[in-house]
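With one protein chain removed, the remaining protein chains of the complex are shown where they sit.
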Amino acid sequence: MNSNLRRWAPLFLGPTLVAFCIGFVYPFLHGVYLSFCRFITTGDATWVGFNNYIEALSDPSFVHSFWFTALFTAVSVIAVNALAFAVALALTGQVRGRNIFRTVFFSPNLIGGIVLGYIWQLIFNGILANFGTALVLEAKYGFWGLVILMCWQQVGYMMIIYIAGLQSVPKSLYEAARIDGASRWQLLRNVTVPMVMPSITVCTFLTLTGSFKLFDQNLALTGGAPGVVGEGGSMVYRTEMLALNIYNTFYGPGSARGVGQAKAVLFFILVAFIAFWQLRYTRKREVQL
Amino acid sequence: MKRKTIWLVLCILLITLFSGCSRKNDTGKVYYLNFKPEQDAAWQQLAQKYTEETGVEVEVLTAAEGQYEQTLTGEMDKSDAPTLFQVNGPVGLANWKDYCLDLSGSKVLGELTDDSFALREDDKVYGIAYAVETYGIIYNKTLLDKYFDSDFSTVKRVEDINNFDSFSSVVREIQSHKEELGVQGAFTSAGMDASSDWRFKNHLANLPIYYEYTERDITSADKIEGRFLDGYKNIWDLYINNSTVEPTALSSKTATDAATEFKTGKAVFYQNGTWEYGNIKEQNGVGLKDEELGILPIYIGAPGEEEQGLCTGSENYWCVNARASQADQQATLDFLYWVVSDEDGTEALAEDMGFVAPFKMALEAENPLVKIAAEYVSDGKTPVSWAFTTIPSDNWKNALGTALTQYAAGKGSWDDVERAFVEGWESEYAAAHK
Partner (left out) sequence: MSKKGFGLTVLFSLISVVYVWPIAVVLINSFKDKTAISDAPFALPNGESFAGLRNYIVGMTFGNYPFYKSVLYSLIITVLSVALILLCTSMCAWFLARVEAWWSRALYLLFVFSMIVPFQMVMYTLSKTADTLELNTPWTIPIIYLGFGAGLAVFMFTGFVKGMPRELEEAASIDGCGVLRTYFGVVVPILRPTMISVGILETMWIWNDYLLPYLVLDMGEYRTIPIHIQYLNGSYGQSDIGAIMALILLSILPIVIFYFAAQKHIIEGVMAGAVKG
C-alpha cells in the first residue's frame, strides 16, 4: 500500500503543494526577505539590514498597539471562555428549548467581522449619544466595545465546543464522586474541569490566537480611533491593534513599507510563541482516561 | 514510467494555466486610479466615450473612501499598474516622486491657465491640478436678510460682515433669536463623524496655518508655532456653541445631517465649498435656489482680515506613471489632453463633475458659488491659498479631529488641541521625512 501510494504523490500531494507554495511558502519567505529591505513596490527593494526592525521597535504606536492587543486578548480570552463555559454548563443541564438557545447563541459567528463592526458601531454610538459622547472619542469605549463584540461573536462557538466536551464526560465519574460525598463545587473543580481540559485547550487556543490576530472587527468598529498626540508629541491610535497597526504602517506613507513588513515578522514570531506556549501549558493539564 | 508521465502532465497543466492568460497590448491603454468617489460615475462615462471615439481602452477604478493610498500601493505593484493616478500636493508627492513622469513639455501642461497649478519640484513638473475649488461659509440669503431686517440686528448689510467681530455678533444675535427667525441655529451642526470632520480638521485648520505661513513668509514648515491658534479657537467655539445641536452631540453628526439642516432652512451658515452645490441646490422642492446662496470668507480674528477672500486652491493633481510602458504613457497623455480640450471632456469636467478646471478650454461651471468666488477676486480680496496641502500626514488631521471633538464634548481641553496641532505637526513631519 505504502509504496504503491508513493507513486501517486504528484496527484495526491501535487495540487495542494503547488498552491501551498504559491499561497504560503513563497510569500512567507519573500516577506521575511522584504522585512530587511526598503521599498515602495517590490520591484525596487534595497537591502537595509536590521534598520526596519529597529524602527519598528522604536515606533511608539507599535508598542502601544502591542499592549493594547495584549490587554484586549487577556480580557477577551477570560470573558469569552468563562461565559461560554457557564452557558455550556447550563445548557447541558435542565433547560427547556436548549437547541433553540444553542442556535441563537451560535448565529453571530456566521456574520463577517466587517459587517459586525458596523452593526456594533451603530449600537454603541446610539447608546453613548445619550451621554454626549461617542465610540471614537475615548479609548476605553473602543476597548470595551471590542470586548463586547468579541464576546457576542465568539461565546456561541466556544459554547458548542464546551458542550461537546461536557457531553463526553462519562456519567459514571459523577456518580462515583457523588457517592464519595463530593459537593457541587468539588464536582465542578475536580471532575468537570479536568475532564473537559481538551476543550479548554482548544477554546483558549482559538480565542487567544483569534483575539491576537483580530483585524476586520477592529477596522470596522473604531478604525483605531481616537488618534491622540501623547506627552512626547508622537501620535498614537489608541484602539489600534497589532494587525491594524501593521496594515496602516504598510499602506501608509511610502518609506514605511519595509517597517510594516518587519512588524509583521515580529507579529508572527509573537503569535507563534504564544500559541506554542499556551498549547504546552494547557496540554500538560489534560488527563488521559 | 507512470510516475514521470504524471509529473509531466501536471507541469504542463500548471504552465498553461499560468502563462495562458498573459496578454499583449501595443496600442497603449489608460488605467486611471481615481480619488474622488463622488465623481466615479462621471469618469466611467467619460472613459467609455473616449474608448468609443478613439478605440483606446480606458479603465477607471475609484478607491474606497479613505483608502486611496492603500489602493495605490497595492495597484502600483501589479503588472497592470495605474498609468494615471493622483497625489494630493507636495506631501503626497514625496512618496510617489519616483513614479511620476516629468510632464514638462506635455500638451496637457500647455493647456493650464496658470503655471501655479503645476506641481513642480527640482525643475520638473510632477503633477497637474485639474480642479480648483473654493470654500468658505455658505449662507442662506433669505434667512440672513430676514436677520438684517429684524429690529434686534446690529449689522444691517452683508458687506459689513468683514471680520471676526462683526461676524460673531451676527452669529450670536441669530442664535439668541433663533425662534423669531424660524431656525434651529446659526450654524449647521459641525459634525465630527468621519464623513464630516475633514471640514474642520483639514479645511478650517487651513486658516491658522495660512496666516502663520504668511507671517513667517514660508510655504511649508517642519515646525508650526501655532501663532493663530487663538483664532482657530474663536471660530471653533463660535461653530459649536451656536449650532442646531448641543456641542456634546457633535461627535456622531454626519455631513449628511449638516447638509440636510442647511437645505431645509434650519440653519443660516454652513462651512463648505463649491463642490457642495449639487447637494444643497433645489431639487424636488427641497434646497436653496441659486439666488438664495451666498458665501462668506472664514474670519478668525487675524489682523487685516477685512481684505481676506475665500479659500481657493487644489489638492488633486494628476500624475502619469513613469514606470508604465511608453505606449501606455502616451495613451494616458493623449487621454488627458482630450479631457481638458475636447468638448465632451470639458463638458464632463464642468457639468458632471462640477469642477472649475484650470485649463484654457474649460467651460464655465454652472455653479453660483463659483461665480461668487470669482467676484471676491475681482473685488480685490486676497484669496486664502490651500496651505493644508502641506499638512504632514493624515495622522495629524486625525489627532486634531479627535482633540476638537473631545473639546466640543467637554471631555478635553483646548490644550489638547494645541498639542495635537503643534507637537503633532513636529513629530509627524519628522516621521514623514526620515
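Order of writing sets the labels: A and B. Residues in every chain begin at 1.
What we mean here is this: contacts are C-beta pairs under 8 Å (C-beta built on N, C-alpha and C of every residue); 3 or more make two chains touch, one makes a residue touch a chain.
Bear in mind that the values here come from a model prediction, so they are computed numbers and not experimental data.
Screening A:56, A:80, A:160 or A:259 against the full complex identifies A:160 as the residue touching the chain left out. Considering B:206, B:252 or B:271, the position touching the chain not shown turns out to be B:252 (whole complex).
Shown as candidates are B:65, B:121 or B:415; the residue that touches the absent chain is B:65.
Residues 18, 21-22, 36-38, 40-41, 44, 59-62, 64-66, 71, 74, 77-79, 193-196, 198, 252-257, 259-260, 279 are the ones on subunit B that touch the missing chain. Residues of subunit A in contact with the chain left out of this view: 1-2, 4-9, 11-13, 15-17, 19-28, 30-31, 34, 42, 90-91, 93-97, 100-115, 118-120, 122-123, 125-126, 129, 152, 157, 160-161, 163-165, 168, 198-199, 201-203, 205-206, 209, 213, 215-216, 219-220, 243, 246-247, 250, 257, 260-261, 264-265, 267-268, 271-272, 275.
What we mean here is this: only the chains that are shown with their structure count from here on.
Centre-to-centre separation of subunit A and subunit B, using mean CA positions: 38 Å. Those residues of subunit A whose C-beta lies close enough to touch subunit B in the complex are 7-11, 14, 18, 40-44, 55, 125, 129, 132-134, 136-138, 223, 225-229, 232-235, 237, 250-255, 257.
Against subunit A, in their complex, subunit B makes its touches with residues 2-3, 6-7, 10, 14, 69-70, 73-74, 76-77, 94-96, 98-99, 194, 246, 248-249, 251-252, 323, 393-396, 398-399, 401-403, 405-406, 409-411, 416, 419-420, 423-424, 426-428, 431-432, 434.
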